[in-house]
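The complex appears here without one of its protein chains, the remainder shown in place.
So, subunit A:
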């Protein structure tokens, strides 16, 4: 034991003398662990929200709908219960809390609700009686209390007031409920939501009914959209980015460990010579790794949880806008999250440190202490890297070939494998490329001794710099790739918004006033045209392509638009049966368009026939075209509004108002007319002043949602790049002293310190420039992979590939900036070191 403690203390004493190395090691672990744990905390919290939503009744129960498409009424429930069927009614709607937060209200009948739902198992019989008898109860998850303007502790028994002044029944806390959801008795919900006798749903326990009752359609739980499944690809994307950050962080760790071992070779030799067995030394190095790992991982996990708290609101907004999935903004972390975070960080550390342990185990005691031998092995390492890089490139090629044979929208994991293999190949080839370039340039610079020396010296630095350069390449290319994808997405999205938002103003009147408002607006002189929309929900029952028919049970949205001169010329179409004009004519005549998500998800194309459930029975329609529909998580079928209202009894949606042109039609005039129209509408129909929205407001709102959607992507990317910069800085700092020793003889030979500092900056700037140049084609390849494979599989839509020269220039500038920033500290130190000290350091070696 004394042997072990003494040897361990001796090994660790190295860090006392080299605290920078210890800081670099812990920094790598901390950053890697923080980003990984942060994203995993976000994923765990989101999954917890999905699980709670699913455990309630939103997706885990079979659902009944009327075959005639009419809304469900209390009478349907009574009739079915009298027939002995185990159905239960649900009312769902939204209310606005006094804090301005929109919350979901779910009204249930606790006595008929299937017994294994989270709600039914949440309380005892006594609590149940309190739930459905006056003064009733409002059950909420603890994280919903702040949304109602209450402290968590003060929530039980409180009776919060809604924005419209109505009071909720006393609150009762039920941790298993989903976030932002108020669960009340069905009678309370009907009153709060002013639903009268209308029901939102009738549900039964899964498979409780073998066949649907006459006049009803049965949707099985498994065919309904589960937010957990829907958002899986989003979480996979986040995990991939976190993994990237983890790997970049572990690059720092590996560089630090390699350096710490190299500098301790002499110490290892001495300890072996003094009688510490080789195996004990390797075990002690592993123990040292574990000790550092636990410290770094705990710091990383703590910071990760903080990071998750900061990012979660944006992620929740993203998930809501992309998938309509409700995610709480409070972290809820299961016990396995903490263990998982520790395990991944420690596992990563041991992978990063395995090389060090392996080398330490193989070192012969007589050959120890020779750093030069270590460097001599670099040539062998370069050959290995070329081979491994070629292997990774072969894997990328094989995956790409396989993906080319698959239908669009498949191969999410393969897409990530393709990107990872490409990155790995390029990262592995970088050092051999730099080494070959330096050797070539060295030959050319024979007549410039200082340049020749600088090139040769950079070759000597490569073994230690290569890992940091690889990390920089990966971070830069990921940044460029994701940045170009997001930039391309923004461009496409804004174009798409311009093409679709063609009216000047948008009005969403209440359904009962819709026709009256429309008629009134048609009479107004300042209104040139009206573009009413309509919407409904239904089920896609069958797809017929050629002679084949496929039976389906897919819920789809129906959306109605008003084709016309203002809309059809700009509305983008991805594929048509017989050209754009024919497609629009077909739509006006009763055919349908489908969105890209539905086309890719179900393999439907123009010319195919769909059978949809409608109030009058099955409605066959022909697909005339496919259109892009960015940001919509669901499949959608588009009709002319008139057709949709007639055939599917669709509810009216919004009214697009095209204002009559008046010269000069400036922005101020449009605004003035819009204000006047808004006032007239408010006075005439007692509409909410916010019912009329300017087109620019819609665009601004959509753009804001878009920006929030990619907030976490940008944050993770920036952090990864920062980690890579730290890796480079840490590598440079770690070898700064040795560098100064190498520069001392040059100073003695008459080279000024200013020149020496410039040489250092030039060396690193050059290497970073090559790395930046290599990152550009790799970044473009990553963008191509993201838009053609990953986005299609993850979101259901394809984006055009955009390449931004500005992003490329920024990548090069970032590479140079990061390198120069990292070099500035060691250079400053060199600048400030008195020349005599330089030589003293040289003599001390």
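Note that in this section contacts are C-beta pairs under 8 Å (C-beta built on N, C-alpha and C of every residue); 3 or more make two chains touch, one makes a residue touch a chain; residues count from 1.
In this section, contacts and distances are computed from a predicted model.
J.: Between "Putative ABC transport system ATP-binding protein", "Aldehyde dehydrogenase", "Carbon-phosphorus lyase complex subunit PhnI" or "Response regulator NasT", which matches the UniProt record of the unshown chain?
T.: "Putative ABC transport system ATP-binding protein"
J.: Out of A:63, A:235 or A:269, which touches the unshown chain?
T.: Of all options in A:63, A:235 or A:269, contact with the hidden chain holds for A:269.
J.: On subunit A, where is the contact patch with the chain that was removed from view?
T.: Considering the whole complex, subunit A reaches the absent chain at 2-3, 6-7, 10, 13-18, 266-267, 269-280, 365-366, 369, 844.
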